[in-house]
Structure formats: structure tokens, C-alpha cells
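Input: one structure, supplied below.
Every protein chain of the complex appears in place save one, which is left out.
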Amino acid sequence: MSSITLQNLTKRFGATVAVNDLSLHIDDREFVVVVGPTGAGKTTTLRCVAGLEKPDDGMVLFDGQDVRSVSPAERDVAFVFQNYALYPRKTAFENIAFPLQARNLSAAEIKAEVERTARMLRIHHLLDRRPAQLSGGEQQRVALGRAMVRRPRAFLMDEPLTNLDFQLRAQMRSELKRIQRELDNTFFYVTNDQVEALSMGDRIAVLNAGTLHQVGTPQEIYEHPADLFVAAFIGSIRMNFLRCAFIADTGALVSADGGWSLPAPPRLREGAQKSKDPGQLILGVRPEDVLLSTEAGNGALEGQVYVAEPLGNHNVYNVRIGPALVRVKTPATFMLDAEARVSVQFNMARAHLFDSATEQALT
Amino acid sequence: MAEVRIENLVKVFPNGTRAVNDVSLAAPDGEFLVLLGPSGCGKTTTLRCVAGLERQTSGDIYIGERVVNDLPPGERDIAFVFQFYALYPHLSAYDNIAFPLRAVGVAADEIDRRVMRVAETLRIKHVLRKRPRSMSSGEQQRVALGRAVIRRPQVFLMDEPLTNLDAALRSDMRVELKHLQRELGVTTLYVTHDQTEAMTMGERIAVMQLGDLQQVGTPLEVYQYPATLFVASFIGDPPMNLIPVTLEGDALQGASGHLSLALAPDVAGAIRQKQSGPGLVLGVRAEDITLSGGDEGDMRGEVTTREPLGDQALYSVGLDGQFIQITTAPTTRFGVGDAISLSIDRSRMRVFDAATERALV
Amino acid sequence: MNVQNRQTRSLLGRILFWIATALILVFFLFPIYWILITAFKDRPDITQLPPRFVPWVDFQPTTFNFHEILIEMEVSQFGTATEQSPFLGQLFNSVIISGTATVVAVILGTLAAYAFSRFRIKGEGDLLFFILSTRMLPPVVTVIPLFLMFTELGMRNTFHGITLLYITMGLPFVVWMMKGFFDEVPHEFEEAAMIDGYSRLEAIWRIVIPEVIPPMLATAVFVLITAWNEFVFVQLLNPLGYTTVTPFLYAVVGYGRTEWGRVAATTVVFVSPIVIFTFLVRKYLLRGVTFGAVRR
Partner (left out) sequence: MTTQSITPETTRPAAKPGLRLRWLSDRLLAGTFLAPTLLLLLFITIFPLIWSLYLSFTSYNVNSDPSWLEAKWVGVDNYVYMLTTPRVWERFIESATFVVPTVTLEFLLGFGIALLFNREFKGRGLITTVILIPMMVAPLVAGLFWRFMFQADIGIVNYLIHDVLGFQPVFWLTDRTSAMISLIIVDTWQWTPFIFLISLAGLTAVPKYLYEAADVDRASTWFKFRHITLPLVWPLLLIGIIFRLMDAYKLFELAWVLTSGGPGTRVLPVHLYKIAFGDFATGRASALGYIMLVVIIALANLLVRAINRSRAAEV
């Protein structure tokens, strides 16, 4: 049980910079999720923490101690690999017992520890099977078991749920969260799935192309994305982005093609004024912050349904407003015909404004 | 354009696997029908039989008024989009798209016109000179669609065409593909294992499992009124909560008394009449349960986890060794360990027979 | 189900297919069959025209030739004088020389292959190409300097000389093959073990090596076959001591009027293990004959 600190971590592979000057602190017993698309440098970061890669610059500290010269074996962390890395010739029992065999433990102690772990993961009945005889979900649990069987200073997890189908993934999410609470240990978790990040992390670090974009609680990240990338990446239905310009005289936002004009509330107005070029802004509105109506409303924009996507518990309407396509989340009961003409209203109180040159949030 | 009709389709492979088991299904002219199921459920085999890439063991396949049982694929007037796109590696995107027309001797200028138009619609004009290897997966996917679209066939058959794309591209392509299909009005059979794709794209969904057809219906029908336990557990994100119960008097009772759900007498009567044994399963969607801090409600439990998902919050509540999932507005703030009570929307729940796995009400 | 299947279904196609197959099999297998039955023929049967094809029908099989090469050999035309055949001794040499060379080459080559597969090595591509190219050298070119060197160092007609040579000949092959196999073992295997508290050496020994045992055995078989079959070097470097079977075979042909029965019997004894090995490693044949370049 340790805190982990990354200080100005940089890792290059040849000419590509995999991790670029990354600083991040994970408190003891905190669950931190690093999320980002493929190639963001998440896995490299994790491997640097485990000691599997040597950083070119910067350092990794456990409880404030530089671990540069500490080998992976001596760092005393557990690592769960994306492909599980289960040994195909060993049974589930032998796989889980393997880390204990490296230590001074009697066979009886090992057996007791393995069975305790297996019971906790509900794979007690599978212990004599080999990985090939286990389903993806079961293999995943064995891999977790191998990590949990000893009491490491921290758990490092590299996309452990990616290879599961989505029903199982949802189930394992809450289970992993429960396990973390029970183990009461530090979790450093890497994923490309923003749902996992939002649902599991005490805090989330959003990484792209080796650069850290934002660190914060799930709520902060979702409600106050620091830049365009975070705004687009987080959220199960992508945020809508509309190019617009701020007209200082009227205090209105005008779309890039001049098709619409909306009065900006004070918060957005202040934000717009922060920009070097208020003529080139991007308005970001989450699909749930768009209101559809079949009746023309005051200050509403005109649109036409392009494609409707019913999802059971809610609907997503792709609505054309001029050349732009806007995604709108509505309750499942809200039904529209294909090609229907609708009026669209943005909840400007929850809208975001971005600078199109710097891509930074202005609100 | 034509209707596609499958009657009593059976496919047994030489090794004895019964991949498709007496499936009958019809897609009216112009419909977007999705075949949905987990891997190995027989959906792809069904599609391949329609294409003529497999010969069914028995049963008939109609395209329009024609029985096509013995026609080779080339004569069925269909287009097939493969999961791995199946682009010819040594032809450019242009030649790949033009290929089906060249095979039937369309004039060169006509070909050029049509390829250009298709390329325009699919926004791939800039890759026409490239070979598949040097295109991104999204571009390859569009070229494969182009090759299917250009012939104006009677039927599109698509085998998981979006599976190899990343999430953002996939949701964009979903919208585009659905729009394109509606524009062209071509009957489409679309195979996928992704319930989101099925829900969002299909006019109707045919859910298959282990070679059997489980249910055919509109997305909302299969979502709200699943005919079997399998459909209930396969469709929806999160999947329907399925809780073992028994009927005692006019109330559904959970195993350990934490759940008690009084039913209207006519509903209870209907269940009693149809049930094959005492075991029942209550099915209720995560959004059809409301949480409250008080004492009243149909069941009581303790919050095991709370997952903030941005636009909603997902709670897990432990009940008799299983976890009930509830979605709420993102603003609810119950903490882990809080005692809460749950109320079920009786108008939107489903009761299944545990033995036959079929829905009773 | 494509066109090929439909073709096979037509009767004419099937008949033509089996005729072609039969011709192919005759071309490739008849020479082997012919040597095999010749080994069991009497001296007169061997030279008979028309030839005798079917044992027990056309001719009476005999083990006379095997007796000659394994026990004692007639040296005069009239079967009066005999002498001990050198064959058994050379067979023994073949076994221990190629066996020792194989074991050593596989062990050393496997270590090098692991290093190439897992560590970042400066100039790795060039080194690998260098190792491969040593194997591509024409033996007639390398045998000249080797001949001189072995003579200078007194390594001709010794066990360690020829064995060292066969080890070196086997190494490039082992390195290339085993590198391919190591590449297919996920590096996470060792990494997991190392994080779990093992040293790399332990991780290799306990996790990686067990994963590659079957392909390693196949690799060993290929090295063994190469050493077993080698002729040019042993002929020139070891004519007087530690001679293997191949020079003997060549010599049997050379004694004036060729005793084809003896040649055939020797060949049968010499080739049988090869045929058995071919079946044992058939899964790895493609990789083996292309130095692991083709993996499918």
C-alpha cells in the first residue's frame, strides 16, 4: 500500500515520444484510472511504474522514494496484463500460486492463500483447469487472482476488461470496484473505455498522444472538460461541437455559416472574451443538454431528423441543422418520425465554449 | 428490390454441428432487418445461406418470387459486405468498386460515372487510386460498401461490417449506413453481435441463439417485451435485471423475503394459469426501478457500488447474492453502504417461466 | 464452398485428379521403393531384366545384403574371403557426432535466439543477417580454408574437430528458428513472473522454455538430420578417423564394380531414421526448410 508519484516522466521509442513529461500523483489506496485512445502512452506509463520500461527522463516514486534502481521483482507491485499472460501449461491453481512460490512459503500456506483468493473471486471450482479450458471471464478472474494472492504495494492494471464481451464487462466493473474497496489498496488502472474510467475511478487522468490533458474526479471531467479532446473523448454519446463566432456588440453566438444566432448567457460571454480570437469558437453541447420539440419554440433552431437511433432506455436523434449534424438524447418515450421537422434548443447553462486555435475550454 | 424470405432453414455442418435450426424469417421489400446474437448463434450461417456461400441442409430461400436454393451467389443479384471487407488486394479502390460492373460488361464511361457518384456519396474520392493496404480501416470499409452499392442489387447482405472500426468511427458509420440504406431502399439483412448496432439500425431485429430464432420484432418490442430470458439478458445496456421469484398468493416473493411485489389479481391469475412450475423470473429494466431513502418500496437493500456515467448514474444493489442494477439521473447521491428501498414500475416489468425461459406476462 | 469443391464433385474431374495424384506419387516415391526392395534382393535378382518389382511374387526377399554390411563382407568374387564391415563403427560415429553436435548447437543457439527475441541489441538486424549468411555459404568454398585450419591445428580426423564444425553449422539454423518461436511467446509471460518476484533467468527457465519445448525438439531434429546427412566436410576432414556413414556410402559405390545390394542396404539403414523424423516433425517442416522465414 503505497502512494505512487510520476515526476516529469518521458519515454521515447526511437523517434516517437510515447509519454511526454507526465506528472501525476496517486494517493495511497486511491483508484486512479488513466484513460485515452490507443497509442496514448497509457500502457507505457504503467510499464514504467512496474519497472518493465526504463523512463528516458523523469522518475517514479513509491511513497516518495525513487525506485529507479529497483528491479520489477523488488518493486512489489502486482500487474494485470490485457491478455492476462496466464501460463498455458499451468492450472489455474498453479498460475495463482506462482507468485507465492517465489517467496518463503510452505506448500500448505500457499494452498491456503490460493484458495482464499479463489473464493473471493468465485473461481474456487475452476482451480484444476488450464487456461484453455476457461472462458474469457474466468481467465480474467484467474489473472486477477494471481495479482491479488500476495499483498503488493499497488495494483497496476492494463485494460483488464477489454477482452470481455460487454455484458460481462459491466458486471466486472462493479466487482473490481468492490474488490478494490475490500483490498483497500492503491489501484492504477489503464483503459481506453471512458465508461470504465467514469464508473470506477476515484480520479481520472485523460491521456492522449503521450500528453496529460486533464486530471480530476469523474464529475469534474464530465462536467468541466479542460479541452476539446477531453470533451469529445468522455461521454458515451459524443458531445456536439458547433463552430461559431462571438459578436461582442449583441452578445450573441453566431454559427460559422451564419445559419443561427443564439444569445450567450453571462458565463459563456465571459468565456468568449477570454479568447484571443472570439470569431473562431467552438460551442460544445452534450446530447442530453439538447431539447427537441415538434412545436416551434422561442429562440429555437430549426432542424430535420436525419437518423433516429432507439436504444430502449433512451433515443438518440441525429438532427440536421444547416450543414451540421447534432446528436440529441431524448427519453425513450419521445418518438419522432424519420425526416420530421423539429425545433432544437440548447441548454446554454450547461454548454461549453472552446477556443478553436488552442482547443482549450473557455468556460 | 425484393422481399427476402427464409422458410424452415436448417444447416447441419459435415462435423454434425447444427448451426441453424428450422428458422423462418421474412424481410419485406426495403426493410433493414438485423440478425442479432452471440458468436456461434447461427446468424452468419443464415446470412451465408441466403448469399449462396453455403448450401442449406433443408428449407427454402426466396428472393422476390424466385426460389434461389440452387443458384450460385453470382446469380442471386445480391451484394455481400464481409467483416474483413474482402477487398481485392491488388486492385485500386476504384477498380474494386468498378469490379462488379466490369464482370457484367457495363460500358467504361457508364462505369466511371457510377463509381464517381458512389465515391462521392461515401466520401472516398481521395482514395480511389490507392490500394486496400494503404487505406485506413474506415476507408476500406467505405470502399467495401461502395462495391456493394454500385450494382444496385436486390438485397444487401452485411456480415458485421462495423466490427473492425474503433468506437467513434463505428457510431458515425452507423448513422451513415442507416441513412444510405433508407435512401437506396434496398432490402438489407445485417448480421451483428452488438446489441447497440441492432437497436439503432434495425427496423426489426431477429434475435438468435444456438441456431434457434428467439424473437423477431422492432427494437422497442424486443427491448421492452423480450420473449425469452435470453433476449432479456442480451438486449439493453445494462441488461435487464433478472430476479428468481415465486408466486405466493397474488404477490411475487424473492428467495429470502427481501422482495415482495404485490400484483394485480388478473396479472397474478394469468401467470398462475400459464406457469409450468413454481419457478419464475422477474425481469425489470434498470431504468424502471426507482430508489428512495425511505422504508416503503418493493425491496430493500444496500448500495454496493455507484458508478457515475456522466449523463446518468448506475447503482448496484446486493439482493440475495445477486446484484440489481439501477440507473438514475446523474444527480442522485446515494453512497456505498446506504440502505435504500427500491420500487418497481409494474407497468414495465416482465415475468418469465424459469423452466421454459419464456415470458408469461 | 467455392469452385474447387464443385470441380471435385464432377466425376471426370475426380478421375483426372486421382490419375494426376498417382503419377505424382510414382515419380516421388518410386525411387525410394526401388532402393528399399533392392536392399532385399539377391545379387542375381538385382541385375535381372525385366526387373523384379514385387517381393514374394517376383523374387524371394533376403537379408543377405544387411548381413554383409552389418556383420561381415565378402571381399573376393567367390565368397571365400570375408572381413568385418566398417559400417557399424561408422554408424556409431554418425550417431555420437551428430547427436553431440545437435545437443550443443540447440542449447547455445537457443540462448542466442532468446537474446535476439527479447533484448534490444545494437545492430540486431545486421547480426542476424550475418548469422544467416554464414549458413548460406557454399560448402565447397568454406571447406578450403577449413581444411587448412584443421590441418594446422591438428583437428583433422578428430571427434572434437568435426563436432565443433557441425555445431557451428547448426547454430544459425537454431538461432533463426528459435527466435521465431520465442517471438510467438508473449513477453508478458516473463514480465508477469518478474513482477511476481522472479529473476529473468528463473522466468526463462520456469515459464518460457516449457512453452517452446515441442518446437525446440523439432529444431533439434532438423539439426540432427543436417549433421547426419553431411558429406563434403567429413569426407575431406575426417577420412581416417571418426568417419561417418556418408563417406562409407560413397566408397561402397566406388569399389570398381558397384555392389548395388550393399549400397541399397546401407542406404535403407541410413535413411530410415530420416523418414521417421520427417513424420515426427511434419508440423514444422515448412518452418524448418525455410529457416523459420515462413511461419504458416
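All chains are identified by letter, namely A, B and C, in their written order; residue positions are counted from 1 within each chain.
The rule is short, and it goes like this: a contact is a pair of C-beta atoms (placed from the backbone, for glycine too) under 8 Å apart; a residue touches a chain by one contact, two chains touch by 3 or more.
In this text the structure is predicted, and so the values were computed from the model without any measurement.
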| request: Out of C:Leu25, C:Ile71 or C:Ile213, point to the residue that touches the absent chain in the complete complex. | output: C:Leu25
| request: From the listed residues A:Arg68, A:Arg116 or A:Arg341, report the one that touches the chain absent from this view. | output: A:Arg116
| task | Determine and list the chain C residues touching the chain excluded from the picture. | result | 2-5, 8, 17, 20-21, 24-25, 27-29, 31-32, 34-35, 38, 46-47, 49-51, 108-109, 111-112, 114-116, 119, 121, 127, 129-134, 136-149, 164-165, 167-168, 171-172, 175, 197-202, 225, 228-232, 236, 246, 249-250, 253, 260, 263-264, 267, 270-271, 274-275, 277-279, 282, 285-286, 289-290, 293-294, 296
| note | Omitted-chain footprint on chain B covers residues 51-53, 72-75, 78-80, 82-84, 86-91, 99-100, 103-104, 133, 147
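Everything that follows uses one rule, which is that only the chains that are shown with their structure count from here on.
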| message | With contacts counted as defined, which of the two, A-C or A-B, has more C-beta pairs across the interface? | response | A-B
| request: Please indicate which chain is farthest from chain B, where distance is taken between mean Cα coordinates of the chains. | output: C
| remark: dist(centroid_CA(chain A), centroid_CA(chain C)) in Å evaluates to 56
| task | Show which residues of chain B lie in contact with chain A when the two form their complex. | result | 38, 166, 168, 171, 174-175, 178-179, 182, 193, 196, 199-201, 219-220, 223-224, 233-239, 285-287, 304-305, 307-311, 314, 316, 323, 325, 327, 336
| remark: The answer for chain C against chain A in the complex is residues 186, 188-189, 191-199, 202, 207, 210-211
| message | Going by the contact rule set out above, which residues of chain A touch chain B in the complex? | response | 37-38, 165-167, 170-171, 173-174, 177-178, 181, 195, 198-200, 218-219, 222, 232, 234-238, 286-288, 306-307, 309-313, 316, 318, 325, 329, 332, 338
